[in-house]
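Only a portion of the chains appears, each positioned as in the full assembly.
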Amino acid sequence: MSELMSGALELTGVGMGFVFSFLIILVGVMVAMSAVLTRFAPEAPPAPAKRRQEPQARASAPAKVDADTAEAIRIAVSKYRARHK
Amino acid sequence: MDKLMTLWTGSGLYNLSIGQAVMILVGLVLLYLAINKKFEPLLLVPIGFGGIMANIPEAGLALTALENALHFGRPEVLAALAPIMEVDYQMGQALTPELFKTFKGAIVDMDAAEYVAASGVATDFGYSSGILNSFYEVAIGSGVAPLLIFMGVGAMTDFGPLLANPKTLLLGAAAQFGIFATVIGAALLDGSGLMDFTMLEAAAIGIIGGADGPTSIYVASILAPHLLGAIAVAAYSYMALVPLIQPPIMRALTTKKEREIKMSQLRHVSRLEKIVFPISVLLLTALFLPDAAPLLGMFCFGNLMKECGVVERLSDTAQNALINIVTIVLGLSVGAKLSADKFLDMQTLGILVLGMAAFCIGTASGVLMAKLMNAVTKEPINPLIGSAGVSAVPMAARVSNKVGLEANPQNFLLMHAMGPNVAGVIGSAVAAGVMIKFLS
């Protein structure tokens, strides 16, 4: 077996082993973290959760207005069109 | 008349080599694929255009000042360079093609101090590095561009589906087998005598199977910069071909019944979990694989900016202005590596074949891993989401969804496939770290 081939095989073994080990540990950490967070820092139920996000919601605020705006405009436009058809 | 002659002998038409003509055609083909076939256009438009620019004869846009000086090969310049580059040449000696080959070969043999000195001589004689070469040095030579793009990708990635179903990380792990199988494939090709690969080259080619552009470019720039052009082109082309490559493999390895498996709805993931996740990944990287720290660190930083919710303006810039600027420069830089003498080589053919194999094997590994997990665990997994583990975000997840819908029009797999999909990004970065650890 060539040196390159033995090197490739060794790299494959160590590499896949390490990738799996790392991601399995990560699975463990994620599960543990979720458990801890759910227990000690439970997210408030939906409604208050929304409220909590508000202080920093400035960026998304326009989007919200837009929904209303869109409706208002849709109505205004349809009226306008109806009148000018 | 004299000046007209200069114009003609300095024109591209007079100097065009066959290799350059072919590479210009390759560039046009890449542009065609990008524009007409929508093959990852964000990268392939700049790469294709940069490839054409790099092959404009006499313009030397992709060459360093020293390479430009050698290309024009004025005797007095060569004579000044000869002692520094330790080439045996004296003013008046014939300028044979062998001589130029010796000079060009001597570039890589110089140490840093000699290289600085030789470049200084080239500058003294009025030569400067081409614009694409400048871009390459700043963007890829420094390693900065792929990392900044990875940061932007992190800022666009939602780990929610993965956090809701952590065990799909294993699918992202399994799909990395494509990477290492390709290294073995390169060793086989090398053993067959058809083409030569070193271990470094084999590893850099294998990473194509990771199906992550920035990771491929980062690894190639460290392990085998001379193959960077071909590797980047292969990586992005195959990512664009995912909808063609994957479905047959997925269908071949699964039964209709398996493809119809419905998965339970994903649980809600809290904001806090999403904030803690990138920090956890960073800490694990710090503890277990420092060599993956640049890639995973920047990726997690981008994701933290997105999820923490207090730096929206930085997150927005990372996802827009910054990643776009870097993409333009990175694409042109990759194009700079599409010069004829580096691309038109049997190795490029090998890269294309092996890269394709890497994708196929990765897809298969992901699907098979899902089947294995089904055999072991209770909660059923639709094996179609395994193929998404190669990453190619979000194309591969969409493919899983589409093949799933074929089997059962009510079965929406997209969100379930996003888990292994982003897991594949982490998996490839880990694999990249292992390779850099052992080989660089």
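Going in written order, the chains are labelled A and B, and every chain counts its residues from 1.
To be clear about the criterion, contacts are C-beta pairs under 8 Å (C-beta built on N, C-alpha and C of every residue); 3 or more make two chains touch, one makes a residue touch a chain.
Remember, predicted model here, so these are calculated numbers, not experimental data.
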Quick one: state the whole-complex stoichiometry, one entry per label shown.
-> A x3, B x3
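Operating definition for what follows: only the chains that are shown with their structure count from here on.
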Euclidean distance of C-alpha centroids - chain A vs chain B, Å | 25
Of all residues in chain B, those that touch chain A in their complex | 162-163, 166-167, 169-170, 172-173, 176-177, 179-181, 183-184, 186-188, 190-191, 197-199, 202-203, 270-273, 276-277, 280-281, 284, 288-289, 309-310, 312, 423, 426-427, 430-431, 434-435, 438
Residue set of chain A touching chain B in the complex reads 2, 4-5, 7-9, 11-12, 14-16, 18-27, 29-31, 33-34, 37-38, 41, 43, 53, 56, 59
